[in-house]
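As you look at this complex, bear in mind that one protein chain is not there, while each of the others sits in place.
Note that the chains are named A, B and C in the order they appear, and that numbering of residues resets to 1 at the start of each chain.
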Amino acid sequence: MATVQTDQVTLTVNGQSVTVPKGTLILDAAKKVGIDIPIFCSHPKMAPVAVCRMCLVEVEKMPKLQPACAVYVAEGMVVKTTTEQVNKYQKGVLEFLLINHPLDCPICDKGGECPLQDQTYQYGPGASRYQFDKAHFDKSVPLSDKIVLDRERCILCWRCTRFSEEISGERELALIQRGVHTIIGTFNDEPAQSAYQGNWTEICPVGALTSRQYRFISRPWDLDRTPSVCPGCSMGCNIQIDARNNKIGRFQSRENVAVDDSWLCDFGRYSFPNFQRQSQERPRIRRGGRLEDVSYDEAIAFTVDGLKRAGGQAAGWASPADTNEELLLFRRLFRDVLRSPHLDHRSATVVDAEPGDMTLSIADIERLEHVVLLGGQEVIDAAPVLHLRLFKSQRKGVTVLKVGAGQVAEAVAGVSPDCTAVGILATEANKAAAVDLQTKLQRKIKGSVRRLIVTTGPNGRGAKDLGILPHLGPGYVALNGQAGTGRTEWPGAGLRALYVHESSPLHGFTPTDAESMWLPTVPLLVFHRFKPSPLDEMAHVILPGHAFTEKDGTVTNMEGRVQRIRKGIDAAWVREDWLVFQEIANQLGASWSYESVGQITSDLVRGLPPYMAVNQEARVLWSERP
Amino acid sequence: MALREVLLGPIYIARALLTTFKHNTRPIVTIEYPERQKAVPPRERGKHILHRYADGLEKCVGCELCAIACPVGCIVVEAAENPGERYAKRYEINLLRCIYCGMCEEACPYDAITMGPRYDLADDHPDKFIAVKEDMLEPLSASVGDTAVPSGAPSAQPVPRKW
Amino acid sequence: MPLAKPTVTQIQELAARYPSKQSAIIPALWAVQHEQGYVTDAAMSEIAQHLGLPPSLIEATASFYSMFLTRPEGRHDVVICVNAPCMLRGADEMAAYLERQLGVRDGATTSDGAITWHSTIECLGACGGAPMMQVDHRFEENLTPERIDAIIERLRTDPLPGPPHKGEGVEAPTPNKGEDVAQPKKPARPRARKN
Partner (left out) sequence: MGIKPLLTKDFATENLKQLAVYEKTGGYTGFKKALEMQPDALVDLVKASGLRGRGGAGFPTGNKWSFLPKGMYPRYLVCNADESEPGCFKDRYLMENSPHQVLEGILIASYAIGCNLAFIYIRGEYLPQTEALEAAIDEARQAGYLGKNVLGKGYDLDVILHRGAGAYICGEETAMLTSLEGYRGEPRLKPPFPAVKGLYGKPTVVNNVETVCNLPHIVLNGADWFKAIGTPTGSGTRLWCMSGHVNRPGNYEMENGTPIRELIEEHGGGVWKNRKLKAFQPGGASMMVLLPEHLDVGLDFDAIAKAGSLAGAGAMVVMDETTCMVDAARRYVKFFEHESCGKCTPCREGTYWMANIFDRFEGGEAKVGDIDLLLDIGYNIDGRSFCPLGDASTWFPRSVIKFFRDEFQEHISEKGCPFKKSVQEAVA
């Protein structure tokens, strides 16, 4: 990994002069001037090991070829990557790599996006001179319920074992045996437990580690790739939706140094079957106790009719997986059109949100001195990729203190008074304790104390920012005297209609016991959702909506970063959710005329200037408020 | 009618009959289609055949190289897993779009697809020109059919085979 | 079977001895091998527990070194070197003679469970006394067929396993080891198969 220093060095790569910071690898310096050096073992997130020997280049005044992935640049260095010697050797090392590689590309999931395949085409020999039987190892070994390992294809680049050691710190995968018999595996071939196994398949430069879910699903060239954001949690990791024939094949990670650092957790990565549409259903209305298929217009008319009767007594619940654009319209439908303050996105009552909950950004964790994990594993479970960031910080020298949710005193005691930067991570449920801790720490230490509250759902933060709360308006403005009731208060609040909108089964409206008793008594229950759920049984109107992976829009992650999600699969027969909101609002007397999601986004930014951040994929900063 | 013509009449008839009988002795150029089929040269590029190994296992692993090699994009392959290994769950060729160039044959790493001798491809509905796997699979040989694969299910999932 | 108490104590002592407890892995594996005759997966996970390290690390290390056995072997082990310096002085003939006398192939254990023999191309460091073999970790140099006969005779009649290294071994002769030899509890896990 390149470390940034102020002084620069100038070197020559293939005759081109390049100036890079001291401590840059030859590989990165060459990349800077567009010279590609083939690699297998080198990975930008891991320390160099130089085991595959693919990247050897000629460096003047050095007798042997040098690994470009492990040698740091020096002033006046002359590097040559295309000499006859290097070319001959590249052919040689590829021949070595292939002598015991099964070459079963036709049945390999990596075929088509395989670095070994690509580099063999580009640098390799046309034919092999190896005339013996290849060494045989076990094929399709179930490494866990998520990963299949093919030991014959493995070229022992150590990326997965290094990930296990350097990135996730679990040290679960290890090299076993030695020499040509070396294999990778878990202890005693026990199923791997790691929560980050999916990353192994992505960093594997051959088809040795592949996903069971994606097994034989598609060839890479068949995939339609859409950049989006992971629907798993509030971390907001960047993903790529790979779909074939309008069916999601997999989620791949997409590097965003500020958020995911190019990793995904298994919960998020393997959550995509939840977003698989089962059938082409139509809107339904309950008539005489039975649900009947109707047209959208009919269902909307029915809904409008009911809402009109309920007026200010209508409540709305939008899931924390809705886009900001949907939430904006949803809020305006209730607050402005229906004049109802009963809005919520939460599943339980939690302490009020405030801008101070996101003063610490994810990337800044690395630059702290001390991190307090209030609630310990709870926080990691709520956003698993945070663990990787914390482990990376730990390797950089940050002290990570894991304490129980109630152990504020211990946490205060654990931080020394001359710390300059302390961070607190906690879940929404422990927010009160986090604020308490922050105050106490601020009193104890000289430096800054910041906190990051892990919200629920991929857009839980957006819902708070946009005021999908019974007592706060957009931008955390108090609704003086106009506060409504929250979700937990609704049973018994005498409401006359409930509109539930959800676009992800992972963050849906799961009725509590009290709600199960209450829901059948509500005169109108509109269920606008993506996937069938038990709530269907009680709904009076069912409006099919788009899934998180089927729509365009923006979402805000826990640290307030606004990112775009895009339509990965197309469900054209389903009417856009925002369009449904607009039609309901217009039939109730509004005159909205949005034609695209983009127009709503512009309107959103106009009404809430900090959301300008969306155009830079940056964080929303509520700096003008305390 | 002139007398001359009347007198010459039998000669004309005889001449005509001669022509008729002459053709009788000539070699026949047509065949009794469809009862009989034309013999085709060995390299004829007709309707595709999907082959099997001697033990009845389908050769096709669903690698889609034929699909990507196809210049007109008439092949659709979807693979799936049969305990431990890969096979083509879906294999379809749009015979109306196919130009019978044989590139699929060239691309196949397992010699699973070849162009066969069948040339008479006519039907009454465009949908019927989508050849599915069952249409193209080689029939199981009698001995294999009895043992390796349950009868009545010629395209049943292939027998697991160790690579 | 769980490790004997003295072995566990020894592992804990070893962990305290080095600047890093991980360094104690190889000595701990030695201790286990002396107690049990070979290193099982169960023993490795126990070592991992005592050292507070992930078990994969123990296996990674144990499998790297050729002297750690993963399956039970005979009471005595005999290793004959056939690397070039020994080959020059007739090690091949001695190995062939040994094989004939023992009646089992390279790497196998005699039917009475007395001797497991290997030929190895890993130099044992006695090239000056070639041909040589290592009998229970002691060198027997300048071999002749007669000497081999005498050694085999001695080993066959010796009811106890070879003397463990005093510093590391736990004096625990395992009388029922012969049974283990006959029926390994667990087949060695699938490793590389070479053609």
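Keep this in mind: contacts are C-beta pairs under 8 Å (C-beta built on N, C-alpha and C of every residue); 3 or more make two chains touch, one makes a residue touch a chain.
These numbers were taken from a predicted model, which means no experiment stands behind them.
Trainee: Specify the shown partners of the omitted chain in the complete complex.
Mentor: A, C
Trainee: Have a look at A:Val78, A:Ala135 or A:Ala429 and name the one touching the chain we're not showing.
Mentor: Residue touching the absent chain, from the options given: A:Ala135.
Trainee: Could you tell me which of C:Ala4, C:Ile26 or C:Ala108 touches the chain that is not displayed?
Mentor: C:Ile26
Trainee: One chain is left out of this view; which of A:Lys32, A:Arg53, A:Arg212 or A:His471 touches it in the full complex?
Mentor: Missing-chain contact among the listed residues: A:Arg53.
Trainee: Give me the chain C residues in contact with the hidden chain, please.
Mentor: 17-20, 22-27, 29-30, 57, 60-61, 64-68, 82-85, 87-89, 121-130, 134, 137-139, 165-168
Trainee: Need a quick check: the contact residues on chain A for the chain that isn't drawn.
Mentor: Against the missing chain, chain A presents residues 48-54, 56, 63-65, 70, 88-89, 92-93, 95-97, 99-100, 129-132, 135, 155-156, 175, 177-182.
Basically, only the chains that are shown with their structure count from here on.
Trainee: Pick out whichever of the two, A-B or A-C, is joined by more C-beta pairs in contact.
Mentor: Taking the two pairs in turn, the one with more contacts turns out to be A-C.
Trainee: Could you grab the centroid distance between chain A and chain B? Build each centroid from C-alpha atoms only and quote it in angstrom.
Mentor: The mean C-alpha positions of chain A and chain B differ by 51 Å.
Trainee: Could you tell me which residues belong to chain A and also touch two or more other chains?
Mentor: Counting only residues that touch two or more other chains, chain A contributes none.
Trainee: Going by the contact rule at the top, pick out the chain A residues touching chain B in the complex.
Mentor: 102, 104-107, 111, 139-140, 215-217, 219, 221-222
Trainee: Using the touch definition up top, name the residues of chain C that touch chain A in the complex.
Mentor: 41, 44-45, 48, 54-60, 63-64, 189-195
Trainee: Under the touch definition given earlier, write down the residues of chain B that touch chain A in their complex.
Mentor: For chain B paired with chain A, touching residues are 61-65, 68, 79-81, 84-86, 109-110, 163.
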